[in-house]
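All protein chains but one are shown at their positions in the complex.
Entry: chain A
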Amino acid sequence: MTSSFTHLDQLEAESIHIFREVAASFQRPVMLYSIGKDSSVLLHLLRKAFYPARPPMPLLHVDTTWKFREMIAFREQVAAVGDVEVLVHINQDGVRQGISPLTHGAAVHTDVMKTAALKQALDKYEFDVAIGGARRDEEKSRAKERVFSFRNAQHRWDPKRQRPELWDVYNTHIHKGESVRVFPMSNWTEMDVWHYIRRENIPVVPLYFARERSVVKRDGALIMVDDERFILRDDEKIETRMVRFRTLGCYPLTGAVESSADTLDAVIDEMMQSRSSERQGRVIDHDPSASMERKKQEGYF
């Protein structure tokens, strides 16, 4: 291999290959867009894979209605570019029931507003394949998942019956009603993502950079007060701290980290020194052991 073909070049080419395989093999592909840094990279790769054509699939954002306001603003900017259609789906049943992470807790909120909502959206648009930005270095059950991950008609993942996946030859055959989740960034690490964002100059939500923000210390995490729906508990007070986010989800469920890293270079430097893993700020991951696996079996992305 030529020496100028770097580790990042190799990852980029692999991901592009996977995107093209999806577009060529399925009837109704969609790319799941969660607005985070991985989604930003994924969108960048999507555009590259089909250049000079427009991406041959829409984006889908499953909106839990509890995303940070800056995330929604960022999503609107992406939609405004106009080269890709951005679909937004909200589980209206959940909205009617008033499901909220503050009152119902992380597990119920995630189940109704993310997992059930995703299944609704996939069924509604009859997508037979959904591309996501998940990486194998995120979580132990992710580390075991194939790049093309087969789901039955109930959207269930069966980790014991995964299709063997050899070389980059992907089995894309499914029956009606079945679907596949595809992870073009399976082999990327968090560090690769940041290095790539810097190299390619990819815009990301400003919440990733340190700024003074209003936060509350709750259960050991720094939770940002993003709007008036936040319910302050008796013993809590709102403080202003210099914080940033390493991962972005629903604002009441995503802990900030104290940081002074306000530029991309500073963020990367900070990451190099970091001794903790990416998702430790995610309240949802702190369910009993192997919970991600169970959620995934039920159709969580």
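By our rule, contacts are C-beta pairs under 8 Å (C-beta built on N, C-alpha and C of every residue); 3 or more make two chains touch, one makes a residue touch a chain; residues count from 1.
The working rule: contacts and distances are computed from a predicted model.
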item	value
Hidden chain of the complex, named as in its UniProt record, picked from "Multifunctional fusion protein", "(2Fe-2S)-binding protein", "Carbohydrate ABC transporter permease" or "Dissimilatory-type sulfite reductase subunit alpha"	"Multifunctional fusion protein"
Touch with the omitted chain, as defined above, among A:Ala24, A:Val81, A:Ala153 or A:Leu232	A:Ala24
Footprint left on chain A by the chain that the document does not show	1-2, 5-10, 12-14, 16-17, 20-21, 23-24, 47-54, 136-137, 139-141, 143-144, 159-160, 162-169, 171, 173-175, 186-187, 189, 195, 199, 272, 274-277, 280, 289-290, 293-294
